[in-house]
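Here the complex is missing a single protein chain, while all its other protein chains stay put.
Coming up: chain A.
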């Protein structure tokens, strides 16, 4: 793959961790090699980034108390407490504590 590289951090999402689990099962059972699993995860990075950009249309907003902020290696990390999340269908959720990991959108695709 010589094209643009993709962020790997979406692997931490539920869909990513479950894929890693499933691949792990296949590796443990010696049905696939770890090298193949790495390729699949790279496919996952690309597919997830592209689909998030192309098919998702929802919006949300949140308010809360910023407990921790950090900017390191071009990645913002926020820990927000007493968060009120509002979705675009006016549904709201209150969460005690919430963590955000955000990579730079400008560099997306060239990592």
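FYI, a contact is a pair of C-beta atoms (placed from the backbone, for glycine too) under 8 Å apart; a residue touches a chain by one contact, two chains touch by 3 or more; residues count from 1.
The rule is short, and it goes like this: contacts and distances are computed from a predicted model.
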Protein name as given in UniProt for the chain not displayed, "Glycosylphosphatidylinositol anchor attachment 1 protein", "Transcription initiation factor IIA large subunit", "Vacuolar protein-sorting-associated protein 36" or "EKC/KEOPS complex subunit BUD32": "Transcription initiation factor IIA large subunit"
Absent-chain interface as seen on chain A, which is shown: 7-10, 12-15, 17-19, 21-23, 25-26, 31-33, 35-36, 39-40, 43-44, 46-49, 51-53, 55-73, 75-80, 83, 85, 87-89, 91, 93, 95, 97-105, 108
